[in-house]
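Presented below is the structure to which this report refers.
With one protein chain withheld, the remaining protein chains of the complex are depicted in position.
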Amino acid sequence: MTKPKLRIGLIGTGFMGKAHAFGFASAPRVFDLPYDLELVTVADVTEESASRAARAFGFARHTTNWRDITADQSIDLVSITAPNALHKVMSLEAIAAGKHVYCEKPLAPLAADALEMALAAEAAGVKTQVGFNYLCNPMFGLAREMIGAGELGEIRGYRGIHAEDYMVDAAGPYTFRHDPAGGGALADIGSHALATAEFLVGPITRVMGDCVTMIAERPDGKGGRKAIEVDDLGRAFLRFANGATGSIEGNWISTGRKMQHDFEIYGSKGALAFSQEHFNELHYFSTTDAKGRQGFRRIEASPDHAPYGLFCVAAGHQIGFNDLKAIEVAGYVNAIAGAPEPFNFRKGLRIQSLVESIQRSSAEGRWLDV
Amino acid sequence: MTKPKLRIGLIGTGFMGKAHAFGFASAPRVFDLPYDLELVTVADVTEESASRAARAFGFARHTTNWRDITADQSIDLVSITAPNALHKVMSLEAIAAGKHVYCEKPLAPLAADALEMALAAEAAGVKTQVGFNYLCNPMFGLAREMIGAGELGEIRGYRGIHAEDYMVDAAGPYTFRHDPAGGGALADIGSHALATAEFLVGPITRVMGDCVTMIAERPDGKGGRKAIEVDDLGRAFLRFANGATGSIEGNWISTGRKMQHDFEIYGSKGALAFSQEHFNELHYFSTTDAKGRQGFRRIEASPDHAPYGLFCVAAGHQIGFNDLKAIEVAGYVNAIAGAPEPFNFRKGLRIQSLVESIQRSSAEGRWLDV
Amino acid sequence: MTKPKLRIGLIGTGFMGKAHAFGFASAPRVFDLPYDLELVTVADVTEESASRAARAFGFARHTTNWRDITADQSIDLVSITAPNALHKVMSLEAIAAGKHVYCEKPLAPLAADALEMALAAEAAGVKTQVGFNYLCNPMFGLAREMIGAGELGEIRGYRGIHAEDYMVDAAGPYTFRHDPAGGGALADIGSHALATAEFLVGPITRVMGDCVTMIAERPDGKGGRKAIEVDDLGRAFLRFANGATGSIEGNWISTGRKMQHDFEIYGSKGALAFSQEHFNELHYFSTTDAKGRQGFRRIEASPDHAPYGLFCVAAGHQIGFNDLKAIEVAGYVNAIAGAPEPFNFRKGLRIQSLVESIQRSSAEGRWLDV
Partner (left out) sequence: MTKPKLRIGLIGTGFMGKAHAFGFASAPRVFDLPYDLELVTVADVTEESASRAARAFGFARHTTNWRDITADQSIDLVSITAPNALHKVMSLEAIAAGKHVYCEKPLAPLAADALEMALAAEAAGVKTQVGFNYLCNPMFGLAREMIGAGELGEIRGYRGIHAEDYMVDAAGPYTFRHDPAGGGALADIGSHALATAEFLVGPITRVMGDCVTMIAERPDGKGGRKAIEVDDLGRAFLRFANGATGSIEGNWISTGRKMQHDFEIYGSKGALAFSQEHFNELHYFSTTDAKGRQGFRRIEASPDHAPYGLFCVAAGHQIGFNDLKAIEVAGYVNAIAGAPEPFNFRKGLRIQSLVESIQRSSAEGRWLDV
């Protein structure tokens, strides 16, 4: 009855490092995982942050050299939450050492890099995971189940958005998110809108992009100013393989919006509307409801919507953002034990490719196949 | 103290004819108009419907020949709510007779016709009005006032939609709304989204369209089937003269949506969000609110938002769709007495031009100046 | 085919006078009424306001002496929108002259007066109407229809509220609404909550009241201060004849609330929730919906919910506050032609009695039968 161990190393202890640590701590308490998770080593750039994280997150050891993790024979899984520019080198070294790799999004600044990473992982036969945790929401699972079961009929259209306002202040300085290699609102958060669109409706086949820079320059942090080359918002028209059409938008200057990862999907028999601002709900309209009694129905997350019931035994209590990470961890740990990978490097690459196609389409002012 | 008379003829007694009659009845009770409105003649195609309307709507006479109205020397203003294809001939005859013309949207199936109508009216010096009554909402006035006063700062972006679901059933028959000359969702209701966008943000300068037919054929009403050439939904990316960018969508197969004429507009200092589903509210976010106390504020229509107070002396009581028509009538009657025309034929033409540019952009797959 | 005339006199031209005029103007345009409405005389206290109202509202004559109306042999129906203290004398004189009487709420300051008025009307055989126009909402009709058809199963509980904030400012002066004879929040707006409760659930049999004065004194308008004897909010526990229990609250110091006339009603098979802030919607929960697909359903007013379709031919367009008055007028005019009276003086008396029972229950600190 003793479970095998899955030995974990974590690189990075910032927001997402903490989220991974949270996932590793709570997933085993919520799910019946196929492994016992053993937290071996955590790495960060300073001794102080690494040692603090080790104790807070429950890791046995800490280091300021991330290669102590990728080179450690005893470690099975490497979590990478370091800056984006390092994802590739860390992943490739971990894969070369035969480790499973759990990497935060974006997988790499450019699709070409992501492709190299995906190919390496596939060649090595390791299991990979990219952090697109919004997809782990039980209400997304419900939506996909309903679509798959034909409850909406033939899917006709889709509208998706991921809007926040963390770049609304033109006096905010240039950051790594403004780096022309991989930066911009479409890449940073529009990528979530694209992941959700394909999760629900299936493959996108063509795109027409509209990427816009509204704040032309920002303080460079050294007393000067720096021109901004990346988009503050990126829109796209979409064609799907199943015949549906749609649109998405990624936007980081959408004043007042903190987490608007929303979608609406409509078919010949029904529709679904979702807002991340109330992410424990899914709104469902059915044309088969009785005349005079039709309307969007606010379905609250409940034990009927797995795996919600593992978190809360009653409807309406609600899971939180970090719980999505625990679901992601559980899915990935199950994949290591043989289940399908929920969102592997190949899928991460796909999102990067879509982003780049939309950017190129916008630059060229024409539709592109993807 | 006696007011001059404004003598009115009405052509058409269907939904919009009734709405005009409602506007003529209630506007004088709500507003202090510069004229006494005298309801002279109403026309419809059958004696029965014309005579019934005369009594119900309060017209002195009725006729089955609309030229009895355009030819009547005593009539000052002609309301046209007949089928779209007749708007042009009726308008031109009324204008030729020196009458003011109040025509339902779309002004004409094609922009070329609308241009002819606008030029005729301008040459004749008569006052015109096209029925875009959503713009008459006091909350739209509030939004425009706030934008104009700089309460949102520099306007950066816009999202608009007009979605309904009255064409969602593929078994529904071919109607005049599917006529390639002027039909389709973009023309029928996307036109409202365009009117609102320019009302709030100012002139659109470039468009990139995406018009889609999802239901390829429909019953022709004679036992056969007829191919559909018009769009079921039309999307567009937008550039505005003030530097902002945006998007709109018109959609008549958006299952579950009955009247989703919504917008969100965001600037450097604030944002507004509006849903026609709750059209007596405007949501306002200000970055100048105190830290930790910021959020979208649900402003309910109140006497602070003219002309709401003329309908209800207290906030929150709410005006209805037909009241928007009364506001439209009042604005037009004031224009006849010398005030600026709220939405004349020239503006109606503008909307037709935008629609056609978006359709052409979609067909050509490239951006177009407008 | 000519309809008989119903000749109307209106006393009072303030907010409710205007609402009555609006109702008389729009009801015939919306409904196929059994009478042609003829607007004969309007009365107000000054020549100027009376003459202005005559023209604006479309009355043939005006007067500053309301007895010109009650004494006019040609008038069939008297609308009374004068101050509450005059309702009784005006009604009794009109009834004595054999006229139908349409009186704004409250019918009279005290139930004893209201009883006298109801008895007089019944003895004279005239038709009466008290203005409780929230009940005319098509969504209320839908709710009652659903309850009656058993769609909620056995009704178990009810929560109602009517909260506004027009008395929230303690510096606001003493007004007639603070008059101990008939004043206070429970009487002024809690009465609406009581009317709705009985409209939906049926007769109330017992009450336990809690009436509270929070603002102990107000400026008397003459430089001094005046003690307030009436309640700023009145709550009640309720027992219904059908076995259900419930509660209501009337509150005029509910900061931020402009028109919160809300209810929730739950039964063994379903529930309804309503908010006047969005009064063209009714939220419906059914325990018979499929597992995992249950939720409150937002039903938007549509032509399925008569008489909404007479105002708007499509769902979601929404009626307004004044349209409720048009529905009330139509119901009353039909009653004059023989249909059941929607809300006659006897029902107005009932509301006054409930209010007084709750006030007395509160004062005595015990349950009372009603």
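Should a chain be cited, it is by its letter among A, B and C, assigned in written order, with residues numbered from 1 in that chain.
Note that in this section contacts are C-beta pairs under 8 Å (C-beta built on N, C-alpha and C of every residue); 3 or more make two chains touch, one makes a residue touch a chain.
Being a predicted model, the structure only gives us computed values, none of them experimental.
Novice: Pick from B:D231, B:E300 or B:E341: which residue touches the chain that isn't shown?
Specialist: B:E300
Novice: Would you mind spotting which of B:I11, B:I69, B:L142 or B:A335 touches the chain that isn't drawn?
Specialist: Of the listed residues, the one touching the omitted chain is B:L142.
Novice: Which one, A:G12, A:P28, A:G157 or A:G295, makes contact with the chain that was left out?
Specialist: A:P28
Novice: Of the residues A:L142, A:A315, A:A330 or A:V355, I need the one that contacts the missing chain.
Specialist: Counting the whole complex, the residue in contact with the absent chain is A:A315.
Novice: If the missing chain were put back, which residues of subunit B would it touch?
Specialist: Subunit B touches the missing chain through residues 142, 281, 283-284, 289, 291-300, 302, 304-305.
Novice: Just checking the interface: what residues of subunit C touch the absent partner chain?
Specialist: So the residues of subunit C touching the missing chain come out as 152, 156-157, 159, 165, 168-170, 208, 210, 212, 214, 232-233, 235, 237, 245, 247, 249, 251, 253-257, 264, 266-271, 273, 285, 287, 294-296, 365-367.
Novice: Which residue numbers on subunit A touch the omitted chain?
Specialist: 3, 15, 18, 21-22, 25-26, 28-30, 32, 36, 55-58, 164, 166, 257-260, 276-279, 300, 302, 311-323
Everything below uses one rule, namely that only the chains that are shown with their structure count from here on.
Novice: Which chain has its C-alpha centroid farthest away from the centroid of subunit B?
Specialist: It is A.
Novice: In terms of residue numbering, is the interface formed by subunit B and subunit C classified as same (over half shared) or different (under half shared)?
Specialist: Same residues, largely: of all residue numbers at this interface, over half are found in both copies.
Novice: Would you mind pulling out the distance in Å between where the CA atoms of subunit A average out and where those of subunit B do?
Specialist: Those two chain centres are 42 Å apart.
Novice: As a quick test, compute the distance in whole Å between the mean CA positions of subunit B and subunit C.
Specialist: Spacing between the chain centres: roughly 34 Å.
Novice: Which residue numbers or ranges of subunit A touch two or more of the other chains?
Specialist: Answer for subunit A, listing residues that touch two or more other chains: 294-296.
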